[in-house]
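A single protein chain has been omitted from the complex, and every remaining protein chain is retained in its original position.
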Amino acid sequence: MGSNMAEAHPIAFASVVKAKEQGAKVMHVDPHYSRTSALANLYVPTRAGGDIVFLGAIIRHILENNGYFHDYVVNYTNAATLVREDFKDTEELDGLFSGYEADAETYTDQSTWDYERDKDGRPLSDPTLQNPRCVFQIMRRHFARYTPEMVEEVCGVPREQWLQVAQTLIENSGRERTSAICYAVGWTQQSKGVQIIRSAAIIQLLLGNIGRTGGGIMALRGHASIQGSTDIPTLYDLLSGYLPQPSALLTAVPHAEQSPGATTWSQTRDAKTNILSQQTLQDYINSSGQKLGWWSNTPAYMRSFLHAWYGDAANEEDGNCSYRLIPKITGDHSHLVTSYQMLDGKVKGYLLIGQNPAAGSSNSRMQRKALEQLDWMVVRDLYEVESAAFWYKQPGYGPDSSPVDSSKIKTEIFLMPAAATTEKEGTFTNTQRMLQWRDKAVDPPGDARSDLWFVYHLGKRLQELYAGSKQWRDQGLLSLTWDYASEKPEEGSRIVDEPDALLVLKEINGYYVHPPDAKEGEKKTYTLRDAPHVPGYAVLKDDGSTACGSWIYSGVYPAPGKNLAASRNPEGRTFLGWGYSWPANRRILYNRASADPEGKPWSERKKYVWWDETEKKWTGYDVPDFMLNRPPSFRPKPGAVGMDAHSGTDPFIMKPDGKGWLFAPKGLKDGPLPTHYEPAESPMHNALYRQQSNPAAKYFRKRPDNVLAAVGDEQYPIVITTYRLTEHHVSGQMTRWLPWLNSLQPSLFAEISPELAGERHIRHGEWLIINTPRGEIEARAMVTRRMRPLRVGGRVVHQIGLPFHWGFQGKSKGSITNDLAHMVLEPNVSIEEAKAFTCNIRPGRLP
Amino acid sequence: MEQNRLPLAIRESVSSPENVIEGLAALTTGYRPEPERELAEEPSYYDYPAIKQPTWRWEITWYFFFGGLAGGCYVIASIASLFGSKEDRAVARAGYYLSLLALLPCPPLLIKDLGRPERFLHMLRMFKVQSPMSMGTWGLVSFSLFSGLTAVIQGARDGILGRWWGARLLAGLPQRLIALPGAVLGVFLGGYTGVLLTATSVPLWSRSKVLGGVFISSAVSTSSALISLALRIAGAPAHTLHKLERLEWTAILLEMTGLLTFLRGTGRAARPLVGSAPAEHGRAFWSVVFGSGLFLPWLVQSFSLLSGRRKNKKNNARGIVMSLLVLAGGYFLRRTMVEAGHTSSKDARTTLWNARR
Partner (left out) sequence: MAIEQGSLQSMIGALVGNKTPPLPQQTAMGFFTDTSLCIGCKACEVACKQWNQLPADEMHWTGSSYDNTGALSPTTWRHVQFIEHIGRRENGSNGQPSPIDARIAHARGEGLIPFTPPGTALPFFNTDRWLMHSDVCKHCVHAPCQEACPTGAIIHTEFNTVYVQQDICNGCGYCVVACPFGVIARDDGGDFTAHKCTLCYDRMKDGIEPACAKACPTDSIQFGEVAKLKEHARERLGFLQARGVKEARLYGVDDAILEGGLNSSFLLLDEPEVYNLPANPARPSNNVAPASLWTILAAMILGLFGIIFFRED
């Protein structure tokens, strides 16, 4: 669901095809019939934006028909846990949870979502699942509205079809069988994307499909190493290994921990402003670390991280000094929000490395306007992309905008050629969290250089530039450990100053700052170059004796000459010798759940990881995701902290309570349970609640450059979604310069149903104009039965679909689909809603 | 089938030429287009052609035409010289000369038609019985020898080459003996082009197998027309002309029978040749090829032959016109056939229909 896997992940989809050959059933629920649907056993056309109803109804079906995997649910999930008395569900508040603050447009008080706890903070639970306040019963009430009728009403999916999906899922789950759910941006690019994925997580937990072979929820990640860029993030709110970026002022959201007997260390907070502060390392650890579960290691990971960045400076004042050097965030600095600030002239300069917002980002017309407000911009790319050429090549789209007048644009643009993947070495981290080392094939042409080269030398020059500065704000830059120069240049390469990618990998893997077995007295201090590698994150310490760039990757490069990312051994049942999957080369996370509470496999067929009674340790086909020698019988002592607080039957070690969260007591900005909201732009009113759309989403309604169509606006009655074609890549810059690919898909087209075409007098193959409050574009009309009208809300709703690969640069040009899209952002991850908005169409071309 | 179509066809054949053509087409091919049904019942891939278009253009048309004449003239000349009376020598003489004359443009045309003319001789790497193209080339080459030799001998005997010993030697050669194998090759040259077209996947050309027969008859008819044309101008005994005329008459008759058999055998696939739709060549075919090129001359000749038997007088003007018509018909027969072949290859549904055996 929510993915066009065959077109966007052809190589991964090959495995799906193989599985199907071996009897797996493939079901595709999607607004448009794609090459993925063509291979599926069952294709279910649905309305874009209705997924939570579709999935919620499955949850209800499972709960009401005892379709769930009882032993798994009771033991491994928080189904039995009690939630606080004062928690109010959307049932009571008609679409809102308790703690919502209308004028803050967010949940400012999430404390009521927390568990009911005993005096020393242990959550209370009722294994019989009967207590009305246990998660199980709350879910039954919450999902009571999500009926098959609602699926018909909201998604336009006949209940028989929906039921087929539900039944098939249930029948293929349990002890003997497992089901997997694959999703991608069909889910994420929605104002409630995270909650859709939560719905899938709930289903998988109820059916016992997490931590088991053949189960799981597969996020089909996008760009070749986009997974890597969240592990070692290009994101503003993460440091690395999912340690949050320190914040000068956390949002005014009191945390569950404020409840009596909190699960983390107590923390200081400014009483007046009611604002959490992360000014000191201790504050940071207090507020983002956890007392129970794996995250109790936060101090060790953070200290090691600080050392990787700041070397010995990190150790002054137990790390506090270096902690202070890290820039703190002051709010949402995500790409799209930054674009708004750029538009308002608040951003002066911009480094654009491998991104093309002028065509690729939603509301791209606004994006281009924003770029015009910059003083300077550096674009590093393989080609002169739209974002680098907008100032003189941008044609006029529609009546309201004429071709650009370069003389009016002040932005100074520096276009720098980047080396392509084949022209540099490094790792890709793929969808399965697997790092694979990639060798360099050829020298990049001309002045093109790797991004590593660019960033490294930029850092070097800046350090020279600011050398000797006493300014506190410069100390962060100056004290960075920044020595990645290669010992000797690569043989046969004409590039002599390429940094050593393996050194970077070593820093990421981690190394000993002092000899691990250092006797008292003698205290040698290593540098990145001469330090011994750490074997894995288990040895990381919070005393400054270890350094590690990203704890989750620790172990990928455990010894000199032992780069596991480069290993290529195709043998074995789980291919442990091929590449390296973080953490600890584990292929399936939480795999302790593949065995029953006693530690025996749920079934011989699905045997994966189990407790070896004779060896007294966990073993199996994969690296066990559990304390290796913790017997299933282990029960924690009262008041135990860290991992000692987990029993031998708590597979979800990252969670404080070791359980899979059906109900999320903390961590989400828009509620502990998935709730259906209509997309920001929708042809219909929310059939389930008075609350129309996600109350916590960021709408920017007041902005003139982000006008939204009103609910059911007759001017924009058609639902539009956007997607990919196998033949092109995202904004098209990597494909629209290639004649071979261009001739395969030479033009932007809109897929519309014959019925709609008939109504609007649009002929197949001719041009049509698509317009939204944001803009107008033209495309060829692909009149096809692969698109079909749906009966929702008692009437017929039409959907159209467009690829978004075109722009005004490249050898194949066309309108920019993203000129149509708006920029409403999902609250948790600030992703745009490019998958479900509304538009209108008419035959013809733009002037 | 014919029974119920015949009256219909005639009834339809009122006024507009389209209807006449359509009527004739339906009558001769025994096929009547049903676009709706075909569209509904006969799948094809977006009507993209199912086979490739021929690369052949005007060069081939002319080559077929001249090849026919060269072969035909030689055969007739040989028959005349072998079996004819003294005065029939004129036929032999004219025949041999014309044969060589018609032969001359053939090689250049054939070479020009190649994608890589400079590799023409690669044709001679093989001797492939399966491939009419290969056999054709060999046939052409060897025929040229005979045609050339015979013409030279003729020339020597007619004293064109002067009186020196070489000429006398040539004149002495056994022309009639040489003519025997020569005539066989002549027949080959006149007919193989039809076989060449038949041995393809183009529905129009390949469905019925009689195209070779049509072409050879046409070769003889056009040749005798050409010879009699020449003789009329040069002046030749009416008796001889009469013989020629009769041969021509027979050839045309055979050719028409052949063509009708061809059309009937080809059925639906013959549409591009006889139909009236845009890319179809019915107009040219029925008027120039069948009408004025075959049927009309044949009628006139039948008449003259009946009358001619008694009073032995010749009517030059009429004869000349008729010869010209036959020649034009012969040329257009090949031209429409080649061009209609292009149309035929583009029609996916018929191609697929043709392959549904």
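The chains carry the letters A and B, assigned in the order they are written, with residues numbered from 1 in each.
In this section, a residue touches a chain if its C-beta (ideal position, glycine included) is under 8 Å from a C-beta of that chain, and two chains touch if they have at least 3 such contacts.
All values reported here derive from a predicted model rather than from experimental measurement.
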Statement: Which of B:Arg37, B:Arg116 or B:Arg163 touches the missing chain? It is B:Arg116
Task: Could you tell which one of A:Val455, A:Met627, A:Val711 or A:Leu744 touches the chain left off the display?
output: A:Leu744
Field: Hidden partner chain, touching residue among B:Pro33, B:Pro54, B:Pro107 or B:Gly148
entry: B:Pro54
Field: Residues of chain B in contact with the chain not shown
entry: 42-46, 48-56, 75-76, 79-80, 83-85, 88, 91, 113-126, 128-134, 136-137, 187, 190-192, 194-196, 198-202, 205-206, 209-217, 220, 243, 246-247, 250-251, 254, 258, 341, 345, 348, 351-352, 354-357
- request: Write the list of chain A residues that the hidden chain touches.
  value: 6-7, 10-11, 13-14, 17, 25, 27, 33, 35-43, 148, 152, 158-160, 163-164, 167-168, 170-172, 725-727, 739-747, 749, 753, 755-756, 758-759, 764-765, 780, 782, 784-786, 788-791, 795-796, 811-812
